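Note that this complex is displayed minus one protein chain, with the remaining chains in position.
Here is subunit A:
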């Protein structure tokens, strides 16, 4: 075998040489200087001796190069044959090429046929089908020619079968193949350089297809042009073979055709994008270009069929680039108006760039931006957050934000503020969860990559353009900045975006922006600001009716608010914010940070899929461990003294049910090991604290890992230590006051490491609120305890008053419903549920339990209960805050009636009955912090 090949190789060698000369002689035409290596070689060779050329070649070229050269020469020959429709010579060249292929293959030792070869095959195939289709021409052919054509047909068919996949791959993406070709051998440059020289094609005079006299270069170019086309789409090549023939009409027709094929069977999605992208190059007017670009973008969105997967990242990036181009055009031609409401005139896009009036183009920039955002979000959901890919993907964020910024700017310029608000919301959603540090990092990254990218992306951009063949008719300069600009401070950015939205946004946009704003304020430790925002917006009332993702956002904002409250030392508020999140044991679900498995009912795959689609990307997560720790610590600080105070009647006043349940569970354990998770830690601390051992409690809590997630960790721990000491003191006094007749202040100072002023104030507060029956003995600095116990009759009387207040209140509501009071815009059922939740919680264990169950039941429908809880939370928290504020503004002792009035006003706009005020007087005797607790529970607000 080998020997035969060797001989044949030799034979073909000489043959090839011969044919080379033949060709040159045949052509005999002046060689275009633009034709490259091979061409110039011929040029050089022409005057020289033919023998020399052979030697020269052997000396200079490597064997491989030589083979490739030979092959490409054959291909050229074939091209020429094609032009004159000479099938006989074409057949000969084909045979020759096949022989050469064998040599090349052996030489390169690769299994794959070289691209040059495949390209030739494709070209041949196309030409053949074209020739066959043309019946008239076939008839006119000479008999020998026709015979050759037929045999060629068969040969090609047989031959191409071997390379089927290569051919199809090549047809699919000629670009990438070409790029590789360029690297592979210089000969290839023949093609690519011609391609890179599109101006020639553009400005070339129209000439007949079969005019060979027009000169070699012309022919070459034409051939290339044709080939290019054929690679892309057989259907397309005919129409756009000759650039000058391309008119608006043809492009429009083709465009309609391609668009009509969308979604049909057998229409390749990538292919369609390619076709459309090509069409943008040949678009005649800017308006048409925009129209086509819109289709390109939507076709790119179509590339990913499923709802679950995300758009390929490179397509996404291209899509963003396309959006930039659209914006460029829009800015360049301000008379083009994009609108999705008007069914624009069929020929609207025919109007050229010099047209004066407005040109309406159908499209919706906002929808595209939103879709891009959704795709970005989805891709982050899908990518494993612990991989490098995720980080890489995150780096694309500035790219999107700059696009959004540009779109927003544009929309503002055309004074479509509503749409601008929507885009602004997308931008907000990118930054609201970032603390200043992260924001700074992003800004830095954006600047760096901006610098680098600007160069790179620009180049890349150009390359992309070029590799797609001729440069577009409509050249758009880059008008919009490709580099994001972020203000120094994330707050400034938020403020400016948010104010735009508040001004122009619709309900949902406003609500979301508000929530983001709240979240962001909370991150920046501005608790009071964000709390006021939440209360003023009354979002907690209406969040129930919003869509699920907004509800999730609300939950996130609440969680962040809780963390913020904790950081600034407002334990009660923090607990108020967080307790509802934890009441159902479905935190993960409520924050959309993972799918929680429920033991009681299986989720259908459909539900699960929907739930997965809502998940937050990893980088936006709120650390659950930290959240749990904060929640439990808040609960501990409130509950431990509370339990100590109500030892006789532990069920009576439950602040945190979750905490109580955990405590019960841990008490039931026969053996408690060293703490492992967050709960264990808190339970250990609770045990220590309930004995008044603050040091141990603090040590256990400090050993939690989660603290390192706080920015000002030391301050927070300091605050925590102070709080723990205070609560330890209170607990100690509650628990052991009955064992003392009197207790000296010094002793307490020693025990709890607190200043005497602090102890004095704490103990005094307890006395005033009647939690501690004692009095100060000033001269000796002692607390003298009184032995006071409620009689049963008194206890019953208290109970009765409470019952009465419930009754009176519900009576009031009934009247309110009758005469049409204030709060009727809420559905009555919900209000009532809420009322009973808040009011009934105190003594009617079973009652609120059924409420909980109800909530669980409605949870089946997905987030129904998820929404319900936050509402309750909001209301409870709202009540708490309002009271807190009045407490702050009025001071402790001065304004009891006023406070009560305020309570009533928050309660729904109508006054309270006598019973109610009676108990509120009782409540108002407590100090501020305790009032918040007790009133929170005693009243519905």
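To be clear about the criterion, a residue touches a chain if its C-beta (ideal position, glycine included) is under 8 Å from a C-beta of that chain, and two chains touch if they have at least 3 such contacts; residues count from 1.
We take it that contacts and distances are computed from a predicted model.
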item: UniProt protein name of the chain not shown, from "GPI-anchor transamidase", "Pyruvate dehydrogenase E1 component subunit alpha", "Proteasome subunit beta" or "Eukaryotic translation initiation factor 3 subunit H"; value: "Eukaryotic translation initiation factor 3 subunit H"
item: Option from A:168, A:485 or A:811 whose C-beta touches the chain left out; value: A:811
item: Touching the absent chain when the full complex is considered, from A:253, A:661 or A:803; value: A:803
item: Positions on subunit A where the hidden chain makes contact; value: 791-793, 796-797, 799-800, 803-804, 806-807, 810-811, 813-814, 817, 828-829, 832
